[in-house]
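Only one protein chain is missing; all other protein chains are in place.
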Amino acid sequence: MTDPFLILDLLLAGAVIALAVATLTVRDLFAAIVLFIVLGLLSALAWVRLSAPDVALAEAAIGTGVTGALLLKTLHHLRYVAGTLGEQTAHGVTPVTPVPMSVIWANAAFCGLITLGLAIAFLDAPLGGPGFDALVADAIPASGVDHGVTAVLLNFRSYDTLMEVVVLLAAVIAVWQIERGLSEAPSPDLSVIWQGFARLTLPAIVVVGTYLLWKGSEAPGGAFQGGAVLAAVGILLLLSRLYVPRPAHRALARWGFVLGTGVFAGVALLVTGGGRVTFEYPPEHAKTLILLIEGLVTVSIAVTLAALFHGREPVAVRAKEARHDA
Amino acid sequence: MTPDLIYGLTGIAVFAIGLTGALCAQDRLRRVLALKLCSLGAGFLLVVAAWREPPAAPDPVPHALVITGIVVMISATAVALALIRRLQSLEAEDDD
Amino acid sequence: MMLDLIAASLVVFGTVFFIAGTVGLLRFPDIYCRLHALTKADGLGLALVALGMTLKAESFGEVFRIVLIWFFVALASATCGHLIAAYARQADREGKA
Amino acid sequence: MTIDAMTLTLFLPLFGAMAAFVFPRVATGIGLVTVVATCGAVWLLALEVLKAGAVVTPLGGWEAPLGIALRADGLSLAMLAMTSGVGLLVSLGALDALRDLRQRQYFWPLWLLLLTGMNGVYLGTDIFNLYVMIEVIALAAVGLTVLSGTKEALRAGLEYMYASILGALLFLMGVGFVYLHLGRLDFAGLLEAEPSGALSAALALMLVGLLLKTALFPLHFWLPAAHANATAPASALLSGLVVKAALYIFLRLTTYVPLPDEILVALIGALGAGAVLWGGVQALRAERLKLLVAWSTVVQIGLIFIAFARAGQVGLTESWKAAALLILAHGVAKAAMFLAAGRIKDEVGHDIIRDLDRAEVRPTLAQFTFALAAISIIGLPPSLGFIGKWSLMEGAMAAGYWHWVAITMIGTLLSVAYFSRVFAGFLRFDRVRGPVGEHQGWALADVAPLTLAIASISLGLMAAPILSFIELGYALGVTP
Partner (left out) sequence: MTDMPLLPLFILLTSLLASPILFALPERAANLRTSINLGVAAIKVALVAWLGWKVSQGVVYDVRFTVLPGLDFKLQADPLALLFVSLSAILWLITTVYSVGYLESGSHRARFFGFFSLCVAATVGVAMAGNLFTFLIFYELLTLATYPLVIHRGSAEALRAGRIYLIYTLAGGLVLLLGTLGLWIVAGTTDFVPGGILADVAAEQRLVAQMLFVVLVGAVGVKAALFPFHAWLPIAMVAPAPVSALLHAVAVVKAGAFGIMRIVYEIFGIETAQALGMTAPLAALAAITIIFGSLKAITQDDIKKRLAYSTVSQVSYITLGVALASPIAAVGALAHLIHQGLMKITMFMAAGNLAEGLGVKKVSQMNGVGRAMPGTMLAFTAAALAMIGLPPLAGFVSKWYLAQGGLDAGAVWVVALLLGSSLLNAIYFLPMLYRAWFRDGTETEAAPARQRIGWMLAAPPITTALMVLAVGGFANAPFSPLEWTRFVVAIEYQE
């Protein structure tokens, strides 16, 4: 073995695959979600090994952190509705019939075949092969930022990024639409200690989130990671009941969701003219504009993710109406 | 043997596991988990594809794509979970 | 050289505590004991590892960040431990009643 | 600030969606204005394309492959025009169909986001960008599917969501393989690609993902319930427009990277044939009107894939046009049909086919609209559907592929059979007590579907200009 890190790589890879299998096979759903969270964190670690700290941060914060919170909240809701709170169940909704061994083997064989086919194709491709490396290197100086990933996200492929924020917007609209009038499972009664913890950590998280955002132009970090960390603030606030959404906040929330998208798209349009096309920031203002966009997009992402966690639109639902609506 | 090879195959395996789970899972929540595995596998593949033998820096474009993919995936997950919650409530009401 | 040795042994000690904590998690009979093993042993393990890392730090800023990480992890694990214990006790009571 | 028409077609609905979401009270007004304005933008773009053949904008000033370029040619414009045109009429139909304030205030932002996503697909030239766009479409479409809030709709919506996510992830995995092989993600790169294992895997993953999204048999399992249980305008959008986005990507991909294998081509054709037969039989058995219409979508998608299958075969490179015509025809006719079905359901109070003839109220205008749309979907002259079927059969016969001809004909007969069940329900009177008024149940809301249905028939007479238009800037083997 030439590189001792390869042992780490192999261990990590083995753990990732084992966790993936375990996530789907472990009986208790709560355990499955926890295993999934561990899997996400280990994947993030692997991605750090692959020199992708931005991606690792995003995965840890959004793909694992916020997603994990969402999954657990949902599981809580399902168990509350089913009256199985505090039990270990293999199902959230419908009772699961035991799976015969033959099906399991068939699944394994199917999974193996897919892996095999894709692996052959993967080995066929040139590793470390062609890419955008040279193009990015050439274009970075004109992009207004120094960090490659941020340059790609907010300049070279800013269109994708705008649409990504649009996806987030679509999600929150859809969730509000789906959950209107949904009566909520009461959140667990968290003690004073939790509230103290929240009070203590919240300012620090805000600082970290802002730092990640600010740092994004030159080092790993940026709007999405920062936004996710700030969303954690929102989630903590919601869980600790330090903040309770009220119907009056609805309009503000709507503005909060569209703020980032609106400014992003607006800037993209405003810079046009004089031979410049959409999204073509004038080089002398590029950094300012990108920072402006990133800042506001961060706010929107944070608000949106927190809203996705909270779920239903904060409306005053009278008990009778809720019943009828459902 | 290089890290990209190891993690590339890992990613493919995770994707395949997720795919199998998505097709076979009986429980709604478990299916979401399976789909998350697929997305993780795809993330692995792109991160691996961006990797270059050090000291060369990796290609930032796939990294940006994976970040986008992660955000897209959480949006989709949130919607799916909202559907599951709502549906469960409706079905529970019917049972009453 | 001396510093390296101290740092390394601190990290190794820390790891030992981690392993002990993990064994406890797997082998102890009920949730309170497990929690006990996890929070105490892991807290100490983390502190030792962090301490070892600070000795190897290149700047004061790095030391500061390591300390910050330790502080928040300790805070979080204490809170979580409390929450889990409280939740388990509540569930136990309801089960008995 | 000088904004080009292409950007406008994308950003207008986006801003409209945001405005409609932020100001829910005036969402309807904002929505209508936006859709009309989008139609205007498409018109401007059409003028440019007519002049130049194809229009390209490298967004951010970064040329592909580093940046993302928007490109409009005849085909993409035909899709855009269909989307905004059908969208406008469905929007008008929605004015009446959505009576619940809360439904309305969510319908508009979701529908406008859907429009953004679809316009983005038709202008996109970068496969990762297409992935993001199909996700925009998916989330908005699921939101629309469950607009009615019924349990059935939610169940169907969840299945749809799973299928959508899985399809998108398969596509994303394919994108990963394309990057591995090529190091770039634009269409031009695909066109120059050397065949390899990685490229085949990429193509297989992407195509399967798209098949799942377009619901080609046997991956159609999610479609009938989703389209049947949504509210009528949502069904019209889902069935008429949304499945077309994935079909369009499929068409683009298979023309830039021709399907490598005869067997693969035959497989796609066989699946199309399976869709035609299975969907037809299911439509014959469907108990509810909207479910029948949804199954007929499965059939039509199968027919379109039969055209695709031929597009991959040597000497039949022109048959993509048949596919394009069928896509356009189905888009217009199916939107009309779902809106009409919704109107019938509104007036009669249910949409159980067996009991349609018990109704004392016969919304004749909506029924007439339904029948007109059925003419186009069955493929009777002179509708656009007929022209599409004609082109498909012409190509297949000229090349001696008699099995495709036979499948098409069987499909036509099946569709006659299942639609005549509905007509019988419309026109039978001996099970009603009391007089039946022919002119009851007419409403202003019938205008939108009727216009669509008439368009689906009369566009057939305009097939020649449509054909010459979709060929603009779309030459095979030419870098986009």
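Going by the order they are written in, the chains are A, B, C and D; count residues from 1 in each one.
The criterion applied here is as follows: a residue touches a chain if its C-beta (ideal position, glycine included) is under 8 Å from a C-beta of that chain, and two chains touch if they have at least 3 such contacts.
From a predicted model like this one, the values you see are computed outputs, not experimental measurements.
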Whole complex considered, the hidden chain contacts D
Specify the residue from the set D:P224, D:G385 or D:G460 that touches the hidden chain. D:G460
Residue numbers in chain D that touch the chain omitted from display: 364, 368, 375, 380-382, 387, 390-391, 393-394, 397-398, 405, 409, 412-413, 416-417, 420, 423-424, 427-430, 435-439, 460-461, 463-464, 467
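Criterion: only the chains that are shown with their structure count from here on.
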Pair of chains with maximal C-beta contact number: A-B
Chain B and chain C, separation of their C-alpha mean positions in angstrom: 30
Suppose each chain is reduced to the average of its Cα coordinates; what separation in Å results between chain C and chain D? 56
Need the CA-centroid distance for the pair chain A / chain D, whole Å please. 31
Provide the list of chain A residues touching at least two other chains, using ranges where the numbers run on. 118, 122, 127, 131-132, 136, 156-157, 160, 164, 167, 170-171, 174, 178
What are the residue numbers in chain C that touch two or more other chains? none
Identify every two-chain combination in which the chains touch. A-B, A-C, A-D, B-D
In the complex, chain B touches chain D at residues 15, 18-19, 22, 28, 31, 35, 38-39, 41-42, 45-46, 49, 59, 61-62, 65, 68-69, 72-73, 75-76, 79-80, 83-84, 86-87, 90-91, 94
Interface with chain A, chain B side, in the complex: residues 1-10, 12-21, 23-30, 32-34, 36-37, 39-40, 43-45, 47-54, 56-68, 70-79, 81-93
So, in the complex, the side of chain A touching chain B is made of residues 5-6, 9-10, 13, 16-17, 20-21, 23-24, 29, 32-33, 36, 39-40, 43, 46-47, 49-52, 54-55, 58-59, 62-63, 66-67, 70-71, 73-75, 77-78, 81-82, 90-94, 96-97, 99, 103, 107-108, 110-112, 114-115, 118-119, 122, 127-128, 131-133, 136, 147-149, 151-153, 156-157, 160-161, 164-165, 167-168, 170-172, 174-175, 178-179, 182-183, 224, 301, 305, 308, 311, 326
